[in-house]
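A quick write-up on the structure given underneath.
Below, a portion of the complex is reproduced, with chain positions unchanged.
We call the chains A, B, C and D, going by the order they appear; numbering starts again at 1 in every chain.
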Amino acid sequence: MNTDAQLKRFVPSPARKPKSSDMTILRWIRSRCFNSIGNSILTVLVLGLAFYVIDYALNWAVFDAVWHAANRRECMDISPEGACWAGVIDWFNGLMYGRYPHEEQWRVNLGVILAVAWLLPLSCRSIAHRSLVLISWVGLYPFLGAWLFLGGAFGVETGLLHTVFTSLAAGFMVMIYLNWVLALLNRPSLTDLAYPLAARFTARQTHIYSLLIVWLVLAVISGAVLSQVALPPVAIERWGGLFLTLIIASFAITMSIPIGVLLALGRRSKLPVIHWLCLLIIELARAVPLITVLFMAVTLLPIFLPSDMELNKLSQVLCAVCLFSGAYMAENIRGGLQAIPRGQYEAAQTLGLGYWMTMLLIILPQALRLMIPNIMTSFISILKDTTLVSIIGLFDIMLMARNIANDKDWVGLHTEPLAMISILFFVLCYGMSQYSINLEKRLKVNR
Amino acid sequence: MNEASAPPVRQRGWAGLTSFLNRDSTRGNVIQGLTLLFVLCLIVYLGSNAAYNLDRLGMMFGFDFLSSTSGFDISWSLIPYDPSMTYWRVFMVGIVNTLVLSFNVILFGTIIGTIVGILRLSSNPLVAQLARCYVEVVRNVPLLIQIIFWFTAVFSALPPPRRGYMLGDLFFLNNRGFYFPSPQGDISFFWFLGAFVLFAAAAWLLRRKAQQARINQTGNHKALRTGWLVWGVALVLACVIGNGFIEWSVPALDGFNLEGGQYVPVAFGAAFVAMTVYRSAAIAESVRAGMESIDRGQHEAARTIGFSRFQTLRLILIPQAIRAIIPPLANSWLVAVKDSSLAVAIGFPELVSVFMQTSINQTGRAIEIISMVMGFYIFVSLTISYLLNKYNARVQYKVM
Amino acid sequence: QEKASTLDQVKQRGYLSCVIGNSFPGFYSLNKDGEWQGMDVDMCRGVAAAVFGDASKVKFMPVQWAQSFTTIKSGEGDMMSKGMTWTLSRDTSQGVDFLDTYFYDGQGFMVRKDLGVKSVKDLKGATVCVLTGTSSELNLADYSRTHGLDLKTVVFDDSAVRNTAFFNDNCDALTNDKSGLAAQRSAAPNPDDYIVLPETISKEALSFAVTQNDSAWANIVKWTFQAMVAAEENGITSANVDDMRANSESPVVRRILGVEGDLNVGLGLSKDWAYNVIKSVGNYGEIYERNVGPNSVLGLEREGTLNALWQNGGMMYAKSFR
Amino acid sequence: MSQSSPAAVSAAPSRPAIRIDGLNKWYGAHHVLRDVSLTIAEKEIMVVCGPSGSGKSTLIRCLNHLEEYQEGNVSVFGHELQRDKQTEKFIHQTMGMVFQNFNLFPHLTVLENCTLGLTWLRKKPEAEARDIAMTLLERVGIAQLASRFPGQLSGGQQQRVAISRSLAMEPKIMLFDEPTSALDPEMVKEVLDVMVNLAQTGMTMVCVTHEMQFARQVADRVVFMEDGEIVEVGPPEQVLLNPQWDRTKVFLDHIL
């Protein structure tokens, strides 16, 4: 046997780059597209079809299209074959904001910007309470947004609860942004700054108390500032267009996750009553078309609720859509829960985590991540399904678009608005699905 | 670790009660009891509200309206219908139309979807990309828009009856619909059907026999082919024999429209095409996912044995993928049935259109009608999931 | 328990809620600024002006056909003005009271000129496009049965889709209230290719409806409309109403405008209620002109129709303000 | 090396850490544990071996109540197991477990895996939890990987994280279920080294493993199971080198 001293030392030879391959583009095409007769025929067919479709679509939508005209008749006189985009452009405002008053539309824009801005600090990895950003967005932003969109003198016309929560939301947003700045400057967060103060009152869970202190202080300040603002009220009936579509869709999307989680956990529960109840809700909601659920919400709900209850169509529809999307989401999440290996539950159990902690800290984060593609698909279908609210008469973008054909100037203009919102939906939905693919890839790196 | 070292002892009195309450089974029962109570209260509350409201609004509840005359016409119905028939008949017409539409969508959507799904995995990048474009475009635009698009932009744009397309004076396609000859008289048609069923059954038995023979000894696939052949011959025979008994009614131009024969309206065509296209995209995705879910090792094992691409697909991949594909597929079918309700937008007389819209408008019986419609969809959904579960139980891989 | 009077409810709520539909050009439809416009809409605005003195205090509730009546019955909607035809069954079994007819219509047919059809009788075997849930659908079935026309119906939920279908020649004829036909004709790629057949196969009296057995409220709606017609009869317009109020000598005009008498007391409204109505929405003629007249989307001539004033041979006949 | 006295080897010492008494368990009709009785003393290191399906995992999972059993008793430090919150809590505070396939939480970093229990259950401030975790990670030699995700580690490294995660909760007893059998041959040694170290600190350990080298080196007693029964118990010299039963010998011939 060789002793260690006699052994030769192994030094790996350095890695090198492959010699450049002799594969040219032409050869690549040949090897992939024309490598057999069948394949060649297919290739030619595909090219022909693509050419025909693209040529026709471009001619109609771009080359022969009319962009400026006073009414439909003028469009037809200019170019009978092409699209008449002028009507869509004329109605653009209505398509976007529905019946929202002209001079108040900035509030819609601001609300959307705030919604996005709320999430921007997520880009900073070191920000304090990073996980709370998303949670607060779901839980608090709606109050702020609702106040912006509905208006009313703050604290006077708005209800007490709404006032309080709007202040809390505003305070939280300010806190997120202050924390963001502090994190960028590499300084301790507000919570840490308030830590000594909180430590005076309590020994345990001090960081939670210090968070609460900072939040409440900021909320009171922002509430005071907001109370100086009086936005003219805008009734819910005036919401419409893309704005309404997005409100319904985003509400349904955000609510579908908590509802779905609860239903899914309930369905997996060992307690028979809970299990069967959740199973019933999920299966019933999934068995019927959304249209019937919507119809039910607007025709039957008023019958089943107390007669003096103020209901508006939007809230009825939101209820229906949430229940519906929640049931679908529950099935996705259940799939995710089932895919989590038993070992994860056991590992959590041996650490001593209870049921809810195991779910919140260990299982749900994984299940949701695992199901991102399915969840995203559900989100996309929720967004698409919101067009159905037009059938029961909510003035979402679809109904606004269909209304163009009833306008005096644009009587009968039908295809162009549809084409326009098709493109819009395609962009939105495709964007979402690409984002989900991206997200999935990014999360996979961690695995 | 200090807190945990003291072993707890059995406690009595209050402490015993808390320990009783702490026990998992007790907590479970309490939670369940509360839930049950809550649900019951909710039902009672909603019920009493409904009773009060119905009374207040002077609405009636009951299914007596089903036997009254509807008074409105339905543009297309597969079962005999005229305005002097009852609402129950309207319900039936709606169901039949819904089922016919969704059955066709399911059938063709599945076929096209499977093809597109497999094309998406093609090694020809052009083909794969085209299939991808198809799927992406179709599934990212709301179905409602697509239905309206197909109706207004394509089917309505067909030429009118007098200038429509025709095939040998038998089949006609125009902007009213698709017309084709139909057998006249019920009795002879049932003869034909009977002959067909009989021959099909005989052929099936033969083929089964042949298959068994193949399994037992003979090695080649001749027997199998014979089985198929017999089936084909039987089919032709059934047609020929059946034809002798049948009188055909052939559509012909008369006045405004084609008279005679059978037809399907363009609304059906538009709804059918839009929904088939939409469904096929969804199914293509399931098929692709199913194919991709198969372990790479299976491809490799097949390749090392020497199977060609096609043989691998046919012998190894598809039989396995089927198991992964069937559940989402069945789900897709279910969605197809539900989606058929959107055909209301272009006036195809399906269940929601004739019953939940027109009939509610005429009678005002919202609770009854909506619950009947929901009941129908729930029934369909339960049936499909029952069949699916049966199937799943059958095809699961045998494990220890 | 006794239901509070609708008038009190409306006053307490601070606005009038008016049941309309999604879209019926000329009667109610959205314009591109998202404002409701049309004849029905103006009627509601008039009532709001009568009650509050402010025509903008009205909330429009576009509801489905299916919910029209329940919305009124449940008290959610105060009045319905959605081009609803007054029929016996609706009046008796739907829990509403129909009031005045503000527009006399009738169902007609539009066909392509080149079909050479001159009368509905020639339409034997034809395919007809119709909107679902309307009385047109039922009338059509009746007419087809009584005259043995064997018409085939194609039903639509959405008028825009129905129109497109018709212009694409999917049906031989389009049936609708005649008021609508003109509008639909104007939407055609080439309006001259189409004609409206002379027959009117049904009577469509488009009327208001309010909840049953609340005559105080019914009176307000009724008399608001009467005020519009009476104003036209007496030559009061939104333009000259101030002038008339100040200077008119006519006792009728003075009574209408609340300068004289106490006609408002019985209604429970303010003295200038009718003035407010006319000031904000105009008289019946103005409303007609604005929404359905020759220069509107519908382009309907008024002369010689039932909707003309009685002096001109129509049926618009104001009851006495006395 | 094992530091236990001969007394600990031959008989249970005065204060048993775990006492198993006539344990019987069925899966449906399948009788997987048959009258298992065993006493494990404090600071004892017990190795369990036996062929596949003999019930080793089931036994060890019964000890910390991951599985329920139908008959018999298990008591830990005199505290009898039963299904209620308090016992559960006590058990999980007393025992740590390391699984065959690590069961790390893949969505958390190595550090977060280790601090999770400390911050959420022991309510330690984040900074303190971090210090504790880092000390442990250093002890198993992977402090430099603290910010990685489990998916980015080799099997051996993952298993070491799993051990740290358990140790962070300061258990008195550690259970190992085939901690090295999912590892590449070269990585086995890393993990075994950590376990040998741990054994030398005087931790009570119950360890299912086929690594006979390890058993010989550190075990106080070895248990050989077959078909849900304990065939042989004794010091490693006796069970591994000089088995009394034929079944034990056949098994050892195969795996050695």
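As a working rule, contacts are C-beta pairs under 8 Å (C-beta built on N, C-alpha and C of every residue); 3 or more make two chains touch, one makes a residue touch a chain.
Remember, predicted model here, so these are calculated numbers, not experimental data.
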In terms of the displayed labels, this structure file contains the chains as A x1, B x1, C x1, D x2
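One rule holds for everything that comes next: only the chains that are shown with their structure count from here on.
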Ordered by label, the neighbours common to chain A and chain C are B
Greatest centre-to-centre gap (Cα means) from chain C is with chain D
Whole-Å distance, C-alpha centre of chain B to that of chain D, is 53
Cα centre of chain B to Cα centre of chain C, whole Å, reads 43
Whole-Å distance, C-alpha centre of chain C to that of chain D, is 84
In chain B, the residues touching two or more other chains are 53, 56-57, 148, 152, 344-345, 360, 366
Chain C residues touching 2+ other chains are 66, 70, 74, 157-158, 161, 164
In their shared complex, chain C is touched by residues of chain B numbered 53, 56-59, 71-75, 83, 148, 151-152, 156-157, 159-160, 175-176, 254-257, 259, 265-267, 344-347, 349, 353, 357-358, 360-362, 364, 366
In their shared complex, chain A is touched by residues of chain B numbered 28, 31-32, 35-36, 39, 46, 49-50, 52-54, 56-57, 123-127, 130, 136-137, 139-146, 148-149, 152-153, 334, 338-339, 341-342, 344-345, 352, 356, 360, 366-367, 370, 373-374, 377-378, 380-382
As the complex stands, chain C meets chain B at residues 65-66, 69-70, 73-74, 94-95, 115, 123-127, 132-133, 137-138, 140-142, 144-145, 152-158, 161-162, 164-165, 168-172
